[in-house]
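Working notes, structure below.
Note that this complex is displayed minus one protein chain, with the remaining chains in position.
Labels run A, B and C following the written order; every chain starts at residue 1.
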Amino acid sequence: MTADTLRRSPLGHLADVLAAHSTGGERGVRLREVPFLAQLDLQLHPHGPAAQRIATALGTPLPTAPNTVTAGGPDDLQVLWLGPQEWLVLGPDGSAPTTAGLLRAALADEPGSVVDVGANRTTLELAGPAARHVLEKGCALDLHPRVFGPGRCAQTLLGKVNVILHQVDAEPAYRLLVRGSFTQYLTDWLLDAMEEYRHPPLPA
Amino acid sequence: MSHRLPEHPDWLWRTPDPRRSYDVVIVGAGGHGLATAYYLARNHGITNVAVLERGWLAGGNMARNTTIIRSNYLCEESAALYEHSLKLWEVLPQELEYDFLFSQRGVLNLAHTLQDVREGTRRVNANRLGGVDAEWLDTDQVREFCPIVNTSPEVRYPVLGATLQPRAGIAKHDHVAWALARKADEYGVDLIQGCEVTGFLRDGDRVVGVRTSRGPIGAGRVALAAAGHSSVLADLAGLRLPVQSHPLQALVSELLEPVHPTVVMSNHVHVYVSQAHKGELVMGAGVDSYNGYGQRGSFHQIEHQMAAALELFPIFGRAHVLRTWGGIVDVTPDASPIIGPTPVENLYLNCGWGTGGFKATPASGWVYAHTIATGEPHPLNAPFALERFTTGALIDEHGAAAVAH
Amino acid sequence: MTRSHRLPYGGRVDRSAPLRFTFDGVEYTGLRGDTLASALLANGVLDVAPSLYGRRPRGIATAGVEEPNALVQVDGPCSEPMRLATTVELYEGLAATGLCGLGRLDPTPDETVHDKMHIHTDVLVVGAGPAGLGAALTAGRSGARVVLVDDQPEPGGSLLAGRESIDGRPALDWVADARTELATQTDTRILTRSTAIGYHDHNYLLVAEHRTDHLGPHPVPGISRRRLWHIRARRVVLATGAHERPMVFAGNDLPGVMSAAAVRAYVNRYAVLPGRRAVVLTTNDHAYATALDLVAAGAQVAALVDTRPKPPADLVDRARGAGIEVVTGSAVVGTRCGTAVPPGDGGARIAAVRIAALDAEDAISGPIREVACDLLAVSGGWSPAVHLWSQSQGTTRYEDEQAAFVPAQAAQDVVSAGSARGVLDLAGCLGDGFAAGAAAAALAGFPAAAAPPPPCSGDRPPARPRPVWIVPGETGGPADWHDHYVDLQRDATVADVQRAIRAGMRSVEHIKRYTTIGTAHDQGKASGVSATGVIARLLGARSPGDVGTTTYRGPYVPTSFALLAGRERGALFDPVRTTSVQPWHVDHGAVFENVGQWKRPRYYPRPGESMAAAVERECRAAREGVAVMDAGTLGKIDVIGPDAGEFLNRVYTNAFAKLAVGSARYGVMCRADGMVLDDGVTLRLADDHFITTTTTGNAAAVLDWLEEWLQTEWPELRVRLTSVTEQWATVAVVGPRSRGVVAALAPDLDVSNDAFPFMTARRTRLASGVEARICRISFSGELAFEINVASWYGLATWESVIRAGEPLDITPYGTETMHVLRAEKGYPIIGQDTDGTVTPQDLGMEWIVSQRKQFIGRRSFRRADTARGDRRQLVGLLPVDPAVLLPEGAQLVADAEVSPPAKALGHVTSSYRSAALGRTFALALVTGGRNRLGETVYAPLPGGVIAATITDAVLYDPKGTRRDG
Partner (left out) sequence: MLLIACPWCGERDELEFHYGGQAHVAHPADPEALSDGEWAEYLFVRDNPKGPFAERWSHAAGCRRWFSVVRHTVTHRILAVQSNHPTAADGTKPVTA
């Protein structure tokens, strides 16, 4: 078994910095890394028998409505719609081998793929009353609660970086899944965007 | 101190009605059409010529470019053509008796990566061998030549050096067009504005004239010079061209005291900027990816252009964009123009200049006039024939000219 | 000290908040709520700077964004050029300098932050005057999301400058109530100090908000100075108001000639009296209110000159009732400048006007009389502010009845409301706004009960104006009228327009360019239509509608570069991509190279070591010992599915379908035109599973390319692609002693050549416990291994390689050494040794081009030019002097003596000093190069000619004996 002391998440060394830049209160916003989530990229035909088998195996159906998330199962998995034939299965740290096994078994001979992408991206969590405004500084999606909310996800651009955006709470709280090589840049970008909310608002 | 522009002459051109026929009808009274008419008259004695313009003279890309003139292209064929152009630019103010503010202040092409450096030195060496003036400047020399360029090693893409073409520069576009128009008019060429070509008159496989919004006009030869609308016109003649039309934007600032002594271009950071005679900063933005005839582009191109400009020129932070506008560039697969005969007899083609049209104006007119007058391409435009897309002998400028300028 | 021009009461200024400021170095006092212009006027300062070209004295002429004269440089930590005194809000300590139309860039770094915000709305209302407020109220009541933007510090628009009543109360009380109601609407947002600058396709608008400018020159912690709002709106209501036009008459540029509406604004909004003895000149009803308000404020109105022979009787009666002489059917035909100016009271200023009657043809038809004044308030008519409308591609038409260009056909989901579409009375604007807001909300899916607008009083629909586009001069003709200014900032006159027309110009665009009218800082905002009128008159056109306007171009107001750049500056300009090993590279002094967006270590100098020495040391380690490189930046794509082999067969020039599981193969892919696109090694992990690598800079493009073919051409292929570039950290362990290092790291793995041959891969668990895939791949010709681990373990694995290699003096190396090593072996770098015109055959790779299968680009090899035998081909070059390094990019010719212009045989693509070869060498693309082996070519360079011999591209270990160690 691998010693976890060898593992480094892209932002592990910045945990203190993220915490120090987070603020509470009416216009607060918090940023943290949620490292080492299990992530499996799943591709298959959404209406074949395998899809049904996978739903059973995971304990939750694959979302077929674009930009939505399903969740459930004993492993507390979340399944994000990425495309008409592609999903991202998220689970707790360490769950990838088991889940991948389940998925591959359920896929059986049907064409499709299960690829471990857990180390390909890391997860940032941005939460707090000002979280949406921080995102709006660089994300052109309509994030108004009427349009976007908990259980919604989207692959989109934040600033100059591709992200998977997943709203996890109405507070609001969002998870941002970003490729490892862009993590430092995106973090710098977010900290800069959050700076405003560490200061008193502009007097009216 | 800002300079007042030189006054335009007291007389420019007539506003004639079209005659029934001409020896040559040129479609498009932009820079290339006007230069072609001028050189048909001057070099070949052909003056029974009409230049037909859908809108107002020189109102298309000629009115919309960023006026940079240079000849430091990568491919030998391109460099030769543009160098011919530069030599003509050097004599035209006098020849046309019109001060169009041709200013040989040099053009720097910055290098920001080792690959840029390789490409830059390749171009400098190729240019020198081809008889085009070119120098390589290191970072310190760049700073000396243009002190406001941010040469700090701390920037995202530090300046590693630059090519310099000292004879390159800028000119005032309207004045250039009007200078050519005035001389063409003087030679007897009819410049006919508000006259849209709606079709071609044919006699079998031959073109014998054009249909226009002001009636049919006969022509011994018809020469297209309608950048931005080349495909639309060629379509009327049943020709499909390897050309796509894209939006390209530019902008100017308000008038500012002189700070920028030269022209700076950066493919990598994506800036090209000069400070015009009166004091405004003139800049170009990127070509939009999609086809468009709307003479406007996407705003993010302007925003990116500004971010890039400030990366290289922090002093521009508090300058203001006064006006933006868009043109339509005809882009070919190899980013090089097409000049020559077409499969349709008596129909000639000049298109696909992408972002290089303005600087080519005189040479384009020169070689196109030659081609129209003699029926054979001039040696300088022979490589730019339509057939190259069939043979594969492309003149691929993409390597060094991946962005607009 | 000058007499104050501040009125003792009224206005929207805070008399409890005096503010000190300096202008041109002189200290003055103003009030909170002032603009710089109103504060200057309150201090009796009228002229700001002379004109740029004519050096004519020029005064404040308007109270808003259409100001042609009052340009200033706002000083401060980073001074800003070319602001308008009429839009700069006063703050304590403001320092400004007048500008004659030419700004000055301050080299001081600008520390302020500019940011952007992206929002969506159901209804966007531009302009918070009566029409805009009405529209926002009704739209907001429907539950629709509403954004209301206005460039002023507070809503109200024209009501701020007027004295009208709404609902029986002062109009500004209604405005306050409206504001309160909007604030209670949960999804309504009001942006003040925010100017809509651009209206783009698909209802995309840009709004520039000045957030802290009014607070002073210093950054406010955390708050951006300005913000650019990107607003996507379902429906747009443009309630942008109208601009009052100037008039063209002799001497119309004197300080003291001011827009009548501006005069009214200075009196009512700013409580400033711009003059004490005024004359009002008008073509329409509106200036009557100015005249009456001036009288009410204690000024004298010496005459109200109306171009109309019969202005509405009620207006005339009211004016006369206030003691104003009304002169009808007349115009001001000249002005006189005062010479004796009270000390300190500004410079030159109007002292008198000359008034004459005009006949139906606008000719002077009676005696001229002079009336003394210190202010001339002019209303040449109203031009709806159609700038944004026109930017949205909406058309306009000339309305004779109103003498104005008004919106005609919409091109997007937008309406104009109020005076922006030519409705000029308050009741009309309110009604228009209420209706437009309700309609916009309904069209956005939020039907609302129509609420009637409140009743109002104070004005009424205006009577027909009589525009006089050119008030004739007292003598001569248009060619002589050199002091009839059409464009103040450009000093362009009627005489200039006449000259353009005489030169043959007919198009408004040509005349504009000939005269430069409309090209100055104000872009002809207020004067543009007047200029069209002048041109129409001189061309003999029936109406300005036959001449047309020039195109309205964005931005609506000048917008700073810094705001458009936003936060994409410095570290946020462009992403820096790094691998998981980056901290080690930084700690160990790597010098980095930008490769695409990646930062890659170029070399690792020891203290005091030059690059050449470091690279030589690193090369030697790789050739003689063991060296290690971070190869994690290479693109990696999982290709999975029963047809994966077939798919790769179609995209690579060589065959992959029969590659054995566990084996790797180098491949080249071409574009459809046959030119090399990318290369890399593909490994078969299972029957239906490959992992393919791309070059660092091309990873995204190659994935796009593969997906495009798969989705659009070959949807029948059962293949799935997944990018895994960052999933894997890749550590290349290179050199004859690499086997020992890998053996120590991976104790379970038999690393012998027989058990683990070249171009195969093995899965193993490293001694650290980390799962790894190790490949025997070499980009140097040496024995080499690539260790792939999940990137979480990249840094730890790198460090364990370093530790395991320590006894062997393992040496980290960067891209520079990698380039030398591969070049010695003749391996090309796509993008360096190729440029988009190079085929695999040109690279000497006929062996990799299958003759037995179809693949992308194959057909192109048969084209006449592509099939030529004398294309530029990749060869090696050995400089005759082995110490001389050929510069990369050097051109090659056949003769030592060459005089330009000459044709090149080719050029040097790569060039290095090689420790292994004990000399310099290069790679080059040379015409017919492979038939020239042994020939000497020459590189003419500024410092002299370098001779070199053409050789095979493979210079080091041509037999490949070293790859197995």
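What we mean here is this: contacts are C-beta pairs under 8 Å (C-beta built on N, C-alpha and C of every residue); 3 or more make two chains touch, one makes a residue touch a chain.
Just so it is clear, the model here is predicted, and its values are computed rather than measured.
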### Message
Using the touch definition from the header, name the shown chains in contact with the chain that isn't displayed.
### Response
A, B, C
### Query
Which listed residue (A:57, A:140 or A:173) would be found touching the missing chain in the intact complex?
A:140
### Selected residue (touches chain absent from view) among A:32, A:45 or A:144
A:45
### Query
Of C:204, C:229, C:398 or C:779, which one is in contact with the hidden chain?
C:204
### Task
With the full complex in mind, choose from B:6, B:238 or B:294 the residue touching the hidden chain.
B:294
## Note on the structure
Hidden partner sits against subunit C at residues 200-204, 230, 232, 393, 411, 672-673, 704, 707-708, 711-713, 715, 854, 858-860, 862-864
### Query
Hey, which subunit A residues sit against the chain that's not shown?
45-47, 64, 66-67, 82-86, 140-141, 154-157, 162
### Task
Kindly note down the residues of subunit B that lie in touch with the hidden chain.
229, 231-232, 235, 240-245, 289-294, 298-300, 332-333, 389-391
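Here, only the chains that are shown with their structure count from here on.
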### Query
Roughly how many whole angstrom separate the Cα centroids of subunit A and subunit B?
48
#### Entry: Mean-CA-position distance for subunit C and subunit B (Å)
23
### Task
Would you kindly tell me how far, in whole Å, the mean C-alpha position of subunit C lies from that of subunit A?
31
### Message
Going by the contact rule already set, what residues in subunit B reach two or more other chains?
### Response
none
### Task
Provide the list of subunit A residues touching at least two other chains, using ranges where the numbers run on.
none
### Message
Looking at the complex, which residues from subunit A come into contact with subunit C?
### Response
1-3, 6-10, 13, 36, 41, 43, 111-113, 115-121, 133, 136-142, 144, 146-147, 159-161, 179-182, 184-186, 188-189, 192-193, 195-200, 202
### Task
In the complex, go through subunit C and note every residue touching subunit A.
115-120, 145, 211-212, 220-224, 230, 232, 567-568, 571-572, 574-580, 583, 598, 633, 638, 640-642, 718, 720, 722-728, 768-771, 790-796
### Query
Mind pulling up the subunit B residues that touch subunit C in the complex?
1-2, 4-5, 8-15, 56-57, 59, 63, 76, 80, 112-115, 117-126, 128-131, 148, 155-157, 174, 193, 253-257, 259, 279, 294, 296, 298-299, 302-304, 306-311, 314-325, 333, 388, 390-394, 396, 398-399
